[in-house]
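With one protein chain held back, the other chains of the complex are shown just where they sit.
Here the chain labels run A and B in written order, and each chain numbers its own residues starting at 1.
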Amino acid sequence: MSQVVETAEHAKKDATYFLALKELLFQLADDDLLIAFRGSEWLGLAPHVEEDVAYSSITQNTMGHAVMYYNLLEELGIGTADLLAHDRKSEERRNGIYLEKRNGEGNYLDEPYYDWALAVVRNYFYEAFKKIKLEAVANGSYKPLANVARKVLMEHHYHLAHWKLWIKQLGSSSDEAKKRIQGRVKEAWEEFADVLELGKHANDIRSHNLVSIGEEEMKDRWIDEVRTVLVEIPDGSLGKKYGSGRNGDHTQDLEQAVNTLAEVYNSDKTAAW
Amino acid sequence: MTKESDFYQIYEVFSRRGNKAPMQHQFSLLAPNREMAMMMAQENFMRREDVIDLWVVKQSDIRKMTSEERQNMTNRLDNKDYRTTKGYGYLRQKWKEKEQGMLDEKEIMSWKEVKKK
Partner (left out) sequence: MYNYVEDGDSKTTAYVEHDQEKSDAFMARIEAGEKIEADDWMPADYRQALIKLISMHGISEIMGALPEKEWVPKAPTLRRKLGIMAKVQDEMGHGQLLLRVAEDLMKPYGKTRENLMEDLLNGDLKFHNVFHMPTKTWADAGMVGWLVDGAAIISQTNMLDASYGPYQRALQRICQEEVFHAQHGESIIMALAEGNQYQRDILQESLNRWWPSLLMFFGPASAETTGSSKQDIMIKYKIRKSTNEELRQAFLSKYMPRVFSLGLTVPDETIRYDEVEEKWIYKQPDWDEFKQIIRNNGPRSKERLRLREIAYENNRWVRQALATEPVNV
């Protein structure tokens, strides 16, 4: 089934296709949801008011992208978008672990010692990767998803430009800024690898042409991109220190994120909000 | 040594037509410096309409979008009715059931008139 698949009904006919598609959609949806959740915690705390406003638009767009993927899952009969976003256990979530990482020490409500260097490095790394993955998906076999990917790519352009400018400028400014950025880059290097992977269904995802390139090529392209921007690439290969979020491994940070984002939802699951 | 071609500097002209209006771009003109540009702008752009303020800005001081940026950075998806009144239009019917009006733009902007005691 490497032909173009036009509809959800069609996708459901082949069990391995359906499973591979579901995994891929959860990766895309959960990645965007988690990084947007971390972005929403930053609201009001950015280095200056103008950046607060700008960052929030990107966060809203990103959450809007997550909604589009959850809607595709809903069409496949897996559950409503709100249920999928709010009411899945950690081990069912497929986001890369680095994306669930807390914004820094403290909590958004109390003593938020958030680190702008982490925000900049994480968002740049993620947006650079998102472009590569979405281009592969846009040329993939599931038509409804390919269409969504093309739309998201239109809007994604300035997200990437935004974070690229921040990392370039901070990376070439004061010694302190360079050191902070470099420190976060080094840390990311040990944790980012699972973001670039497609998880245990990688072979099916690729063989059914849900993505037009495999995870190895995505990774190579990503490294080529970040090389153009980073002053110094850390030694050694990329690591996944805490396991693979694509396979359901997660940290306490995801627990905190899910508990927060579902707090009101959980207070009464039967209510219409 | 100065060249005659330096006489022709490009200035962008902005004017405000009323107290409530934003500064609006009008057009551009050529002038050798900003004092001269201001003088030229007055006659070139104020002769037909009432203008209450005028700015001239050297074009090279303006960071414009590049051609590529205009094509790539201005796209926004049509999925943001959560942030416009469009997404909340259903409230009109709900309030009607409760014999109340909708707080739309006309209603809210009319609130500037407040009853005196």
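We take it that a residue touches a chain if its C-beta (ideal position, glycine included) is under 8 Å from a C-beta of that chain, and two chains touch if they have at least 3 such contacts.
Everything quoted here is computed from the prediction, not taken from an experiment.
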Taking the entire complex into account, which one of A:A81, A:V137 or A:V185 touches the absent chain?
A:A81
Among A:D14, A:D52 or A:E217, which one is in touch with the chain left out?
A:D52
Touching residues (missing chain, whole complex) on subunit A
37, 40-41, 43-50, 52-53, 56-57, 59-60, 63-64, 66-67, 70, 81-82, 85-86, 106, 108-114, 116, 165, 168-170, 172-174, 176-177, 180, 260-261, 263-265, 267-268, 270-273
Taking the full complex into account, what residues of subunit B touch the chain not shown?
19-20, 22, 53, 80, 82-85, 87-88, 91, 94-95, 98-100, 103-105, 108-109, 111-112, 114-117
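Basically, only the chains that are shown with their structure count from here on.
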In the complex with subunit A, residue positions of subunit B that touch it
72-73, 75-77, 79-80, 83
Note which residues of subunit A are touching subunit B in the complex, please.
60-61, 64, 67-68, 151-152, 154-155, 157-158, 161
